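For this depiction, one protein chain was excluded, whereas all remaining protein chains were kept in their positions.
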Amino acid sequence: MLTPLPTYEDALARFEPVIGLEVHVELGTASKMFCGCATKFGAEPNTQVCPTCLGLPGSLPVLNGAAVESAIRIGLALGCSIADWCRFARKNYFYPDMPKNFQTSQYDEPIAFDGSVDVAVPSAASGGELVRVGIERAHMEEDTGKSLHVGGATGRIHGASHSLVDYNRAGIPLIEIVTTPVIGAGARAPEVARAYVGQLRELLLALGVSDVRMEQGSLRCDANVSIRPRSSAVLGTRTETKNVNSLRSIERAVRHEIRRQAGVLLAGGTVVQETRHWHEDTGVTTSGRVKSDAEDYRYFPEPDLVPVAPEREWVDRLRGTLPEPPHVRRGRLQQEWGCSENEMRDIVGAGALGLVELTVAAGASPQAARKWWLTELARRAKEEGLGLAELPVTPAQVAGVQALVDVGRVNDTLARQIFDGVLAGEGEPEEVVAARGLEVVSDDAALGDAVDRAITANPDVVDKIRAGKVAAAGALIGAVMKEMRGQADAGRVRELVLARLS
Amino acid sequence: MSHPEHDVHHLELLEQLRSRCLAPLDSAVVSDPIPGITRNDVAHLARLARIDLTDAELDHLAPQLAVIVESVTKVSEVADADVPPTSHPLPLINVFRADEVTPSLTADQALSGAPAVEQQRFSVPRILGEEQ
Partner (left out) sequence: MIAVPRDDLLRLSASALADALSVGEVSSVEITQAYLDRIVAVDGAVHAFLHVDTAGALAQAAEVDRRRAVGAAVHALAGVPIAVKDIVATRGMPTTAGSRLLEGWVPPYDATVAARLRTAGLPMLGKTNMDEFAMGSSTEHSAYGPTHNPWDLERIPGGSGGGSAAAVAAFEAPFAIGTDTGGSIRQPGAVTGTVGVKPTYGGVSRYGLVALASSLDQAGPVARTVLDAALLHELIGGHDPLDSTSIAGSPPPVVEAARRADVRGMRIGVVRELGGEGYQPGVRARFDEAVALLVGAGADVVEVSCPHFDYAFAAYYLILPSEASSNLARFDAMRYGLRVWPEHDQAASAEEVMLATREAGFGDEAKRRIILGTYALSSGYYDAYYGSAQKVRTLIARDFARAYEQADVLVSPTAPTTAFRLGDKLDDPIAMYLNDIATIPANLAGVPGLSVPSGLADEDSLPAGFQVLAPAERDDRLYRVGAALEAMLHEQWGGPLLDRAPALEGMSAC
């Protein structure tokens, strides 16, 4: 009988989690890393291959200069130092999706190293905090082919009778980004992991080096997790979890793995150093391959490629092409929007900086943009378990809704209903207003009729108003709003009521 | 056209060459003893190299690999810490290619040597391990 896992709180009471993230980014170059084959997603199998990426006998690699440039820009954006001189290395192991049975990668000479990013981690409690995540290295390598496993039940490897390999993807440029161990995130480790990857994604998008679509595999994440007793100074044994295909999965997988490892240790066992596989449907990790030190890749410098020594002038020029560093951007926006430190912190903490910026660019006031993203939309995102950026509503749409409020065609209540419609995929704000009939009634004649009906129906309230208790008008306004199903401007209704009764 | 008397001569020449190339000049210079290669070592290496050596081959190979032990001993005499290694005989650096698409093979060409093809893909036997 399986022992249930300890609760997350119990696990964190006894243990401290340490996490590390390895992210692989497929670059959006036109051609592959070492040959001129196209890199288009979704092409017919084995139509974007050549002797080099197929590893035919006699073939040789030639390095894609644009990939080097992207690697340097990524390194710079992550605050890394760029190597004066580095080489490629062969990582030797056998696997059918690897045409040469070695991967051309970088081993002890990565092109970028020793950087860091300040990650904005949203938090309901504190409004968000900045966590510094160290970047150990970013290096260049090539992607492998893709296998279809045939004959098994689930299309997965286990139980398959054979596999069919397509090498279109083999040789596409990859940048591997590895963090230093993130210690001290405590109970927030899962959120930190997710926020880091989310922010990295945005950074890569802003650099224009990849379309970073996790569902298409152009951004892949492996999560390393270990735990140690709170009193210990020694790092625990870590596992590497693969198949985390969305930001949400990252958070869930890290959280689960912490609990699982705590369960193992609390039962008196030891954590096995291994690769684990995340299952989004069942919410657990299963054992993959024992990751032992016997995995001997026999690295040696790649003799078919010559060293890469980026000239300092080139690196400086590339530095000039980077988007604005996050803290500079934050300072500028704070000034432009006239926000306080706390307000900025809230925005950043909620992961809403870019969204607010884009909403303002689409025409909304900073206050309105802030209001919608941090209150209404943040609430809905939390309900769905999504990040703000993952909600199916765009900054332009938010600005559109606010524009309707600004001209008085809808009030706040109706605006919320418009968001209901947009989030449900019913279309643009205007379309939702039309389809659902959400516009504020501004026709005084219609309003006046409603006011009259309310007055007629509530004689005692009318008496009170006439006696001088103006506040009692609220009941009449309420009645009118109810009849109008909220589609009236409450202020105007009040004016009409008081005008009738004065 | 055989010259048996020269065969003996050949063996002498061989020994002279061998002793120049492989024996340490001064046994005192030899550093830590390097482990010999056992039959088990060879079996492990064969596994790593994906060659299913027979028992006879395993027996046969281990002593022949002694050349490597002798080579290491020889090389270690001069491979000091302050000598930089050469990975490329030519001093070339920064050889890049423009990011341009060039013609690929057709699928037929790519698959032309394949032992088995299915759905325009390379059909391979069932894979046991996970990807790395």
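The letters A and B name the chains in turn, as written, and every chain counts its residues from 1.
Please note the rule applied: a residue touches a chain if its C-beta (ideal position, glycine included) is under 8 Å from a C-beta of that chain, and two chains touch if they have at least 3 such contacts.
Just so it is clear, the model here is predicted, and its values are computed rather than measured.
The undisplayed chain touches these shown chains across the complete complex, A, B. Shown as candidates are A:Asp296, A:Asp316 or A:Glu336; the residue that touches the absent chain is A:Asp296.
For the chain left out of this panel, the touching residue among A:Leu54, A:Val117, A:Cys221 or A:Ala368 is A:Leu54. As for the chain not pictured, it touches chain B at residues 1-3, 6-7, 9-10, 13-14, 16-18, 20-22, 34, 37, 41-42, 45-46, 48-54, 57, 61, 64-65, 67-68, 70-72, 74-80, 83-90, 92, 95, 97, 105, 109-110, 112-116, 122, 124-129. One chain of the complex is left out; on chain A, the residues touching it are 50-51, 54-63, 90, 92, 94, 96, 99-102, 161, 163, 165, 296-300, 303-306.
Assume only the chains that are shown with their structure count from here on.
Distance between chain A and chain B, defined via averaged C-alpha coordinates, is recorded as 46 Å.
The touching residues of chain A, counted against chain B in their complex, run 29-31, 35-38, 44-51, 54, 62-68, 85, 87, 93-97, 144, 147-151, 157, 160-167, 242, 275, 277, 288-289, 295-296, 298, 301, 303, 305-310.
Within the complex formed with chain A, the residues of chain B that make contact are 48, 50, 87-88, 90, 92-107, 110-111, 118-132.
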